[in-house]
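Only one protein chain is missing; all other protein chains are in place.
What follows is subunit A.
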């Protein structure tokens, strides 16, 4: 949104570039402890705050305590809370307040500061719980943005060049490192300095205080409380409906005719749509054309050939990656969560269900390489569909990543698996190592919804994921319900969804990228509208629906915090014509939207109950 982002402050506070320590590790509060009718204060719930009536007095007390402490500390203490601390899930007032109290009041049983009073001291490593939030560099985004490359190869070569030298951070790229007091002033060209004395309240995270450690709540029930129930249908009109009203009417009427199997009428309407579309401009015309084509295919039963035509998809996918921030947002936010989950682990294994050209991984590897204490050994297992030209494209991707890893000195291991469906996967194929030895993260960007086309597939995949005993599962999905039982509803929802998406592309700088992105999205439209059964793989569902599926399957939310939010917001500012983009926090998940209409959601999950993972 253009509202305020022009821009932040004249002199970026260097302390804001540092990653923030917080109380203990990445927040894993089980929001499912706030179930329906669990004595939640209804009035506050409507306003987005989950507080149990029985906890109200205690929450009030925490507020008072915080007020008191904040009066006692100097202004720096407060600014620390604002710029350093990572906040999580503000809807859970009690926990949010508690985390701030812990920041301002180090636990009394432990006094690392001793004689130093409240002044920052360089803490002995042994006292520190490895604090979580390193934050990713977005340098690679800058590079990839700046250079339009048609083939995948070059992306990695660029990424490996000395642009990663942190001493010369260009423009708006952000680098931030966690607790150890190093500062990287964006304007500075000197080597990183050590403790900056202005930072009074350093890393108070220390070892987890008793209040930080909550026993995991019992497995959650299906629904989550306080989230807009069942179906919320957000719509943004980017142009007055008066303009395209006849066109939209015709589209809807045609879809209705199709649903009623009145194919003669439908055919007549499709032709009419063609004429009406010509008189429209911009996004509306293109969207209408794609939907009309999809309707025509459905009417004439001329179904699209190969939903999995891979080589062309790759090219389209990459242009989409360049043109608009959706994929970058997805990668960025997922990587942030993975980075935090891998804190302190010496060997890590990422299992990627959405390998494509592996564009998500250089940034993560880079961040791991820069980790304090050195990078872990990094193993990557990638899944992808078979390619039509018989080339082993997954292997090629792996080789490039290996070269990159070598340049940045990260021990790297790679394996690619070709599979028509993720449901073909078995844990035994993966050569999993004991979780004490190797931490696993599972990543899925726009892949899970495809499994909904076959009965049982999603459940099989969830159960296999559980067998992997992951520290974290990151999931990015479209924020829409395009999988309802009624065709007309799916049509309507997707019409608005893709209209919004296409509108966001209009501001793109490169017209070629824009066209390719539109083709990329057009294929999805075609699938949603023209296909059925196992062929209809674009079965997008909303966050609420995914939450239900995941919690039923035995997963609990891991919250993404204010640091990821901020970095994601700043990433968006890099996109020209992108003033309409905005990030929103929703009960620990992050959503990217266009003009307040959420379009994609990143969520993170862990096993609710680790010990029973094997038996599932």
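One rule holds in what follows: a residue touches a chain if its C-beta (ideal position, glycine included) is under 8 Å from a C-beta of that chain, and two chains touch if they have at least 3 such contacts; residues count from 1.
One rule holds in what follows: contacts and distances are computed from a predicted model.
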Omitted chain, identified by the protein name its UniProt record gives, among "Pyruvate dehydrogenase phosphatase regulatory subunit, mitochondrial", "Fibroblast growth factor", "Vacuolar protein sorting-associated protein 51 homolog" or "Alpha/beta hydrolase fold-3 domain-containing protein": "Alpha/beta hydrolase fold-3 domain-containing protein"
Touch criterion as defined above, residue of A:91, A:313, A:335 or A:478 at the omitted chain: A:91
Sites on subunit A contacted by the missing partner chain, in the whole complex: 1-10, 41, 43-44, 46-49, 51, 56-57, 59-60, 63-64, 66-68, 70-71, 75, 78-79, 81-83, 87, 90-91, 93, 97, 228, 231-242, 245, 248-249, 252, 492, 495-496, 562, 565-566, 569-570, 579-580, 582-585, 595-598
